[in-house]
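One structure is given below, encoded as structure tokens.
One chain of protein is taken out of this complex; the other chains stay put.
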Amino acid sequence: MPYTLSQIAASLGLLLEGDGTIEVVGLAEPASARADQLALAMKPEFAEALPQGAAQAAMLWQGADWRAMGLKAALMAPRPRFAMAGLSAMMDPGQGYGTGIHPTAVVDPSARIGADVSIGPMTVIAAGARIGAGSVIGPQCLIGWEAELGEGALLHSGVRIGARVRIGARFIAQPGAVVGADGFSFVTPEPSGVEKARATLGADGTDVTQSWARIHSLGGVEIGDDVELGANSCIDRGTVRATRIGDGCKFDNLVQIGHNVQIGKDCMICAQVGVAGSTRIGDGVVLGGQSGVSDNLVIGDRAILGGATVVLSNVPAGRVMLGYPAMKMDSHIESYKGLRRLPRLFRDVAELKKAVSNLMVKH
Amino acid sequence: MPYTLSQIAASLGLLLEGDGTIEVVGLAEPASARADQLALAMKPEFAEALPQGAAQAAMLWQGADWRAMGLKAALMAPRPRFAMAGLSAMMDPGQGYGTGIHPTAVVDPSARIGADVSIGPMTVIAAGARIGAGSVIGPQCLIGWEAELGEGALLHSGVRIGARVRIGARFIAQPGAVVGADGFSFVTPEPSGVEKARATLGADGTDVTQSWARIHSLGGVEIGDDVELGANSCIDRGTVRATRIGDGCKFDNLVQIGHNVQIGKDCMICAQVGVAGSTRIGDGVVLGGQSGVSDNLVIGDRAILGGATVVLSNVPAGRVMLGYPAMKMDSHIESYKGLRRLPRLFRDVAELKKAVSNLMVKH
Partner (left out) sequence: MPYTLSQIAASLGLLLEGDGTIEVVGLAEPASARADQLALAMKPEFAEALPQGAAQAAMLWQGADWRAMGLKAALMAPRPRFAMAGLSAMMDPGQGYGTGIHPTAVVDPSARIGADVSIGPMTVIAAGARIGAGSVIGPQCLIGWEAELGEGALLHSGVRIGARVRIGARFIAQPGAVVGADGFSFVTPEPSGVEKARATLGADGTDVTQSWARIHSLGGVEIGDDVELGANSCIDRGTVRATRIGDGCKFDNLVQIGHNVQIGKDCMICAQVGVAGSTRIGDGVVLGGQSGVSDNLVIGDRAILGGATVVLSNVPAGRVMLGYPAMKMDSHIESYKGLRRLPRLFRDVAELKKAVSNLMVKH
């Protein structure tokens, strides 16, 4: 769908310079932009490639000399990266899901479906489920027994929402995401090797193999507004109380959130992160890709874990952590600089020992 | 479904004190318990919150003074955590799957379906598959060609069981779990860079790029009784023989088990664990969240890997391991204490060098 630059500027509050009647149908990188695309050149180094493409207009940084770049118009913003949010939303053609309830969908008569909801082929809506107005439920999804989805949800294909899960408004879930699988909670008749190893810091395992008895997950999952969940990610239900996710949290693909976990608002949880059972995470926390947080810990507000960081103890608010086991990022960089130079340190100490030994002989 | 405390005590072998006619419909944490819920206060610190809730009865530790807590009755057990297994099972309302075969399910006429089996909407049962009596197959599952499921299975939505996979009794699989995908097995016409790097411990890579030829996975997967598999977890089929999982193993979400792997009985494999091809794991082994085991290794009975531990060589029975590369847990703690103090050690050695150099000048 084409927009004029004036429409875009007005809709997103951007600064427009030049010919606002130019129409664009999409976004492109400078070198490959067609005349009907808006080139994205938000830093001077990207603008250099503009002559290789055919763009008439570009999204630029504030103060850029667009005329010298051979453009007929430019959009500008104080923080162009933030402008990308609105721009990309306007230009997104989406997945082409249909409207209304597809004839192959199985919708239980007791489910309450809001106005203007789209339900895709092969999707199953169980008894007592509620789906908020304006939601789009893609193909092959399951909305479980008495589960509840707020307004304006967008579920891509194969998303599975378990029984009694409650989710707020504008939830987005990528294909294969699972909310409300059972927590991983088992118990042995006698204290297990893990319980012993934790108590003794590993000095003592066990010499008996016991069978694991399942503890059922009776709690649900409660998710706030404006949460997104990545492809094939999993949020488990709680044991007794609910697993809880605050407003505005964003989860990437293949993330695992264990039972009873509590996450504050506006957290960013990158791909393949794992958070073990009963851990509490504050507001605005960022967990880098492949990072892990052990069970029953507390991660303070706005803490940041770098990629693949593994946290085995509590993290205070605002702390930036890196490594396994996690250290403060600057300490980690120092320590690992040392680790690389360790073979040389051993040689130095060996020489010192020899020298000191010689000196001692002389006395 | 309400139960009297007497019914619960009799059914689970718990000690009952006080009014056994009190009925409860669920479990709750002490602070939020309603009068018709059994409060869980299995340690003194949890019992302190009882007055904030409305519970008439609680599950307590042995010897607890329930009258002083204002309760009318109490259930007690020598290991209350173990009692949770039975309690939670009694109180679990489940997912509300229906009975019988849903009209939208596609069941091949040659499949053999046991008595009292439930098959959900959009589920596909392929030719020659066998499903044991009393099983519940949720919506949108696939049971592949000549695959075999024992009695009392519970498959949640979207579980995929490949052709010729054989699974014992009481198997539970969470949404999106996959059993019997092809193993990841490829070969180059000439020895590859990986083969060379392993042979030379990394001193020598390769300067030629070769294409990978696929080795098909002809083996199946054989899973014992009482096994559970988490959401979106994967167990690959073997190359020639079957991948084998022993009785009583429990797998959390997003776990990867490679081709030809052999796992003993009663192992606990936590979320996001990876076990590479042809590795053999003993009985009662615990693999902590995000831990990894390289290919062709042997992990002894009752070994324990802490969270995110990466094992690149064999682990003897009973050993508790931590870190990457994995060390004995106590050595790991010592070594990483040293790593944190390493910058200071470098400074100390630099000072020593200066001091020794001065001393040597004087001689």
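In order of appearance the chains are A and B, and numbering begins at 1 in each one.
FYI, a contact is a pair of C-beta atoms (placed from the backbone, for glycine too) under 8 Å apart; a residue touches a chain by one contact, two chains touch by 3 or more.
Predicted model only: the values in this text are computed from it and were never measured.
Determine which one of A:Thr21, A:Gln62 or A:Gln95 touches the chain that has been left out.
A:Gln95
Among B:Gln95, B:Thr239 or B:Gln262, choose the residue that contacts the chain missing from this document, as touch is defined above.
Looking across B:Gln95, B:Thr239 or B:Gln262, the contact with the absent chain belongs to B:Thr239.
For a quick check of understanding: of B:Leu12, B:Ala197, B:Val298 or B:Ala317, which residue touches the chain that isn't displayed?
B:Ala197
Name, in rising order, the residues on chain B that touch the hidden chain in the full complex.
Residues 104, 106, 122, 124, 126-127, 140, 142, 144-146, 158, 160, 162-164, 176, 178, 181-182, 184, 186-194, 197, 201-203, 205-218, 232, 234, 236, 239-241, 254, 256, 258, 272, 274, 276, 290, 292, 294, 310, 312, 324-325, 327, 331, 334-335, 337-339, 341-342, 345, 348-349, 352, 355-356, 359, 362 of chain B touch the chain absent from view.
Residue-wise, where is chain A in contact with the chain that is not depicted?
26-29, 32, 40, 79, 81-82, 84-86, 88-89, 91-96, 102, 104, 120-122, 138-140, 156-158, 172, 174-176, 226, 228, 230-232, 248, 250, 252-254, 265-266, 268, 270-272, 283-284, 286, 289-290, 301-304, 306-308, 318-320, 322-324, 328-330, 332-333, 336, 339-340, 342-343, 345-346, 349, 352-353, 356, 359-360, 363
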